[in-house]
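Every protein chain except one is present and positioned as in the full complex.
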């Protein structure tokens, strides 16, 4: 059953004020276009969950979409501070809930697996446990030693960018696959954005590559370049220049407002945004092809 | 660092009397050649662990290698009873320990993840829990409800057949991937048998396909057709005729002895075994190629 | 409509067609080999084209081009929508609640739909050692709906199973509910005589007979005093079109449909 729709339609239908939203992607495949569309549609009071909030949540927080952040590392990866998120937290204007990366991904794994908790071994560092009542302990029934637990995270909406999907929502992902599968299975609604919508025969020619199956997907949106300034392995490079520039822009609230006006509110969709980036940027982010070795499944 | 050696050398070095051995593969990629080599080398008192003992453990039990079985389903898949294992169990000549499939794979997952236990939701069926003291309960620290637990399974040796590996042990697997990854990470020693040994550039052209990394592998053996009468996706078909024939052979201890004499003790290695199967069988098991769609990782 | 009154069919074909009719379009079904596999494929080819078949070997959305002998046949993989490992199948799909229907079988099914696939006799010294749970313990607990396909024989329907491999309604529906288990339990047992369904208390009662079968046959072949529903239905006759699909396309060699 085809679930194709525009990103605008998908956000209208599945993202509501007050929802917990997880835009997936560890550095790779971050669905920036979805964040921008949420900003354009003026969603409020969202709980934004991500291991690494990255620039996408810095921008959404700047635009006033967020009430709360759930995270495990707030930085501009490889650059430094995530200035807007940081100043909102320091000012006490944004609620937050904090884990280690392992705690965060374990919460997603518990949600995806339908488990009431996931155990983790002790790390000897107990301060996060002290300040976060969601981090608890349970006695291992075999050794009697204590293990650490986290509860499931089950976002209202998970948004996942992929290289290619069929119209039903079966999606191929390669390269860094951080927490995409766990977000998809833990979320109540899943929106897929894809660089390419392909015939289902392409997907079914390589079922081991399908991380996300149609049966958990609500909407499939064709959004090429959705991940910029993050990247899509094999399609375009990470825009490190933009990540460095954001460090400057985000120092100044006026500059942030101008940037949002120009690049989010001022464009109607990803296609317009991408064209506006211009041919020099396109050329800078272009990547030469390098193909995986052939894989023979056999005609059984 | 190359870990290439013959299967004979690998079994000599890494499989000892009294070890717990896990020959991986849910129907697919079952390393029959490794089982036969263990039989030829006369290993005794092994604890054989597998979700589905399949014919490989029926044969190893018949040959007197096993002291104990750890399993979750003892049948000849699609055919019926696993006669030798069944009669040894009924006669009380073989120890056993039993789980559901989920309990079995959870034990492997716990072993692979370095966890002291894995929780599972209740199923309302409590008889396995009643008779197996390894199956316990723990109180979920969030809801106060009880969940079921199993402890880690950490085999002394895990044997895993793969489509292709490099000489260091990085291995590509596709098709049904049952419990291969979990067995590899839970086992103390890992032996890889591969249809093909390929240049590491082949493996590294598609890192998402690498289920098993070199850093946990002890030995890499080039063993084409290792899985017969099981199969290797894309390389040869499952020999259903043999699975049906075994139902007859295994009815009669004399027939089993003759079969072992002819097909295990009577051949020196997998190459001789495969040639002995003959061209008609080769033709029957041949499979026409059907390739996965190309995947572009990009030349970054 | 086909002219079906004079059709000849085997017990397996009868059960298979009736099982297929229980499936709904869009159902996600955890499939075993044999009759469940045929029933699913029949449903897909008739009233449920969007049925999704999942196999415990880790295959999602299989479209087998030949009849698989085993649950892990390569034909299940080629052309499937997705393949994942066993841990994922049991967690992300079954435990998470993504499976609508599970098909179950076993050597014994009791008054409350509990199933024994483990041993006949004492567990430690079994008279008959059966295959064991495999995936069925969790399927019976967590699939939204479970269906059982089994020939109607007295030894298969004891008052109480020797070993509860998979939970039906335990000693009554409230006992199952009290465990908090997510799945709805066995909804229908399809036999060669008719259909059994749980009543308000979770006890299996006779709710439908296949054309030509009698209440007496059912009573004679059930190990407890089986109750009969107040309104006993008759199942719809087998259609010629269903038999043609089964015999000519889905199991042309009669691997699963021969016998009885």
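We call the chains A, B and C, going by the order they appear; numbering starts again at 1 in every chain.
The criterion applied here is as follows: a residue touches a chain if its C-beta (ideal position, glycine included) is under 8 Å from a C-beta of that chain, and two chains touch if they have at least 3 such contacts.
Fair warning: this is a prediction, and the values are worked out from it, not measured in the lab.
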Practice problem: Quick one: jot down which shown chains the absent chain touches. | Solution: A, B
Quiz item: Which of A:20, A:59, A:72 or A:250 sits in contact with the chain that's absent?
Solution: A:72
Quiz item: Of A:8, A:67, A:101 or A:188, which sits in contact with the chain we cannot see?
Solution: A:101
Self-check item: Of A:3, A:36 or A:181, the one touching the omitted chain in the full complex
Solution: A:181
Quiz item: Pick from B:121, B:170, B:193 or B:250: which residue touches the chain that isn't shown?
Solution: B:170
Quiz item: Looking at the whole complex, which of A:27, A:245, A:281 or A:296 touches the chain that is not displayed?
Solution: A:27
Quiz item: What residues on chain B make contact with the chain left out of this view?
Solution: 1, 112-115, 170, 181, 185, 200, 203-204, 207-208, 210-216, 297-300
Practice problem: Quickly run down the residues of chain A that touch the omitted chain. | Solution: 26-28, 51-52, 71-75, 77-79, 81-82, 86, 89-90, 92, 98-102, 105-106, 108-109, 120-128, 131, 145, 174-182, 231, 233, 237-238, 240, 243, 287, 290
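The criterion applied here is as follows: only the chains that are shown with their structure count from here on.
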Quiz item: Is the C-beta contact count larger for B-C or for A-C?
Solution: B-C
Practice problem: Determine, using the mean of C-alpha atoms as each chain's centre, which chain is farthest from chain C. | Solution: A
Quiz item: Going by C-alpha centres, which chain is most central here?
Solution: B
Quiz prompt | Rounded Å distance between chain A and chain C, as computed from the means of their C-alpha atoms | solution = 40
Quiz prompt | Where chain A touches two or more other chains, by residue | solution = 114-115, 208, 297-300
Quiz prompt | Overlap residues in chain C, where contacts from two or more other chains coincide | solution = 59, 73-74, 77-78, 83, 95, 182
